[in-house]
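To keep things clear, I will list the structure first and then write my remarks on it.
Of the protein chains in this complex, one is absent; all others appear in place.
Then we have chain A:
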């Protein structure tokens, strides 16, 4: 009870999003991860052009994540009150940036086909 358990965490997330949406999100994340692993194995490397293009979207993902959290809550930038608030804001931004970068790389790799090896 006083310890964090995986089951307890799942229970809270299921209540937060609803079981259907939560497990759909988990499935989507798993699929994207699998797709990433697949294209890396298929191409035998990370393709630099795709990676740079994907990374260009990182700021978009960061800003979108931060604005999304503020949209779904009754709060805004003026409510940042202490160092932990700034850290939380940065972590939310990083999550959005990494997530969109990852997704963009996979999308390019899957939709664009196998990378041409120039080396």
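Here, a residue touches a chain if its C-beta (ideal position, glycine included) is under 8 Å from a C-beta of that chain, and two chains touch if they have at least 3 such contacts; residues count from 1.
The rule is simple: contacts and distances are computed from a predicted model.
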Revision key, fill the gap. Expected UniProt protein name for the omitted chain (select from "Twin-arginine translocation pathway signal", "YCII-related domain-containing protein", "SCP2 sterol-binding domain-containing protein" or "Acetolactate synthase small subunit") would be "Twin-arginine translocation pathway signal"
Revision key, fill the gap. Across the whole complex, the chain not displayed is touched by chain A residues 1-9, 11-16, 69, 72-76, 78-82, 84-85, 88-89
